[in-house]
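The complex is shown incomplete by one protein chain, all other protein chains being positioned as in the whole.
As written, the chain order gives the labels A and B, with residue 1 at the start of each chain.
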Amino acid sequence: MEDTTKIKISNLNVYAGKTRILRDINIEIPKNKITVILGPSGCGKTTLLKCLNRLTDLYPELKVSGKIIIDDHNVLEAREDIYKLRQQMGLLSQRPYPLPMTIYNNISYALKLRGIKNRREIHKLVMHYLQQANLWDEIRTRLREPASRLSIGQQQRLCLARGLAVNPEIILADEPTSALDPISSQVIEESFLKLKNDYTIVLVTHVLRQAKRIADNVVFMYMGDVVEQGSVSEVFENPKMEKTKLYLGGTFN
Amino acid sequence: MTRAQKIEEKFFKMLMLIATTFILAVLALIIYSIFEKGLRSISWEMLTQVPHGGYYYGKGGGILNAILGSLTLAFGATALAFVIGLPVALYLNVFLIRHKKVIDVIRFLLDLVWGIPSIVYGAFGFSLMIFFGLQTSLLAGILTVTLFILPIMIRSMDEILRTVPIGLQEAAYSLGSNKSEIAFKIFTRQSVSGIITAVLLSFGRAIGDAAAVLFTAGYTDHLPNGLMEPVATLPLSIFFQLSSPVPEVQNRAYASALVLTLIILIVSLFSRGIGKRYHKTKINF
Partner (left out) sequence: MYVFNREQRHVINYTWMIISLLVVAFLPFLLFLGLYLKSILLLQGNSLYDLIFSKVWRPSAGKFGFYPFIVGSVWVTLVAMLITAPVCLLTAIYVTQYTRKFVLRIMHPAIDILAGIPSVVYGLWGILVIVPFISRHLGPWLGIPTMGYSILAASFVLSIMIIPFVLNILIEVFRAIPMELKEATLSLGATEWQTIKHVLLKKALPGIIAAFGFGLARAFGETMAVLMVVGNVVRLPHSVFDPGYTLPALIANNYGEMLSIPKYDSALMFAALLLLAVSLFFNLVMHFFIVRYNKY
């Protein structure tokens, strides 16, 4: 394989009190591909994602150990530059959480955090990112409305645009289509396929078909363990582990 | 993060810490001053005797009249409010469960009534008394305080009963229970701890309030004897002793405040403890 590794996770353990949520995780996530983390709910997928951009800091009860190397830096050791670090990654969560501001300001706020102050440039970039998220055409006349007036599907795309606006190299998506209607889901999936040329995408999902549709690489997790990982064809057509076979066969969900 | 941002965050964090400490410190200071002053002047005589003649000018006696009066009045009002309040809370959550709008209106009315100052209840109770030709009495006090704590009682019970899962109701229906059986047997049993907490909360309010009883319960140096007689209450006893020019009597006011505060602290501790204990019998879904 000629792809280069963007994120390298080694020996990652996460404890919540005495319960182990993640157990010795070792994953390599290739650059400019869509890596899908697959598994039944409660297997630790979301926690894994939160480790990547250190949102685990918000939960003092979580103890994180191990290494997550992104571009030669260990994310887990970062102290001062944690805000810069989070800007390397755009986050898309399960349900859309637009900021309590106008549609325009949802994007411009992210730009301002990046340090862009020039009004004209902000204006240009807001349009750019909304276009990238397939949203611009629908809302170009409604930019000054509160973001909460958008439909859920539109809100999720706004959140995607907002995530892109921090100019990340990586997109983290946590079941981004689980609250959406089929059409919005499709739009989001199509955006991902377009975006993977420029970004490294990590997508958490428990929807098998979605994984099949858009994944390049698959990591299958179960109860805090990585059971199997590899390219789509390897994992889906030739699963080595018994658990993976069962899951793919739909025995448990 | 720039330097300015760091300083700003530090500054506000410091303010927050100060605010939080301020609240805890004031609480500690209040408790400390009441205990410090009160313990110095409290005595067995004070707790076990009624005021003798000239008590308010420094002669002997105690505040047993006010302690018993307050307890009687608060018990009476809490019991009455419970008898009226529980059915209302049950009615909202069992019979009106399908009429969301009606429930909302009633909850809204209750919240409105909850916000009315107790002195207004006092004034209202007084005008009722005049209307019915009643004198200041234990009964008038109980009725006024009942009105005052009724919204507190109902809304706190209501908040608990709301959490009874609909599945439990359905299961009971399928066993052939009718609505009032579900209300009075299933719902009350499932929410015992919450209901007790609500009752104790209301009791605390009832015993601590002065403004509502000022007009209606009157004041007497005798022990409570009968619904139609005036009755002494602790808050008013504190108030009157404090208005005395004699320092010794003022000190007794501090002791009385200590007694009142202790009663309320005990009630509040009790409600926390009981809340935990009855949790075991609750079905968790």
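In the analysis below, contacts are C-beta pairs under 8 Å (C-beta built on N, C-alpha and C of every residue); 3 or more make two chains touch, one makes a residue touch a chain.
Keep in mind it's a predicted model, so treat the numbers as computed, not measured.
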Sole residue of A:P40, A:G66 or A:P146 that reaches the chain not shown, by the stated touch rule: A:P146
Residue of B:I30, B:L175, B:M228 or B:V246 touching the missing chain in the full complex: B:I30
Among B:L47, B:L134, B:L168 or B:A211, the residue in touch with the chain that has been omitted: B:A211
Positions on chain B contacted by the hidden chain, ascending: 1, 5, 8-9, 12-13, 15-20, 22-24, 26-27, 29-31, 33-34, 37, 84-85, 87-88, 90-91, 95, 106, 108-113, 115-124, 126-128, 130-131, 147, 150-151, 154, 178-181, 183-184, 204, 207-211, 214-215, 235, 238-239, 242, 253-254, 257, 260-261, 264-265, 267-268, 272
Interface with the undisplayed chain - residues on chain A: 50, 53, 55, 58, 60, 83-84, 86-87, 89-91, 93-95, 97, 99-101, 109-110, 113-114, 146, 148-149, 159, 162-163, 165-166, 172
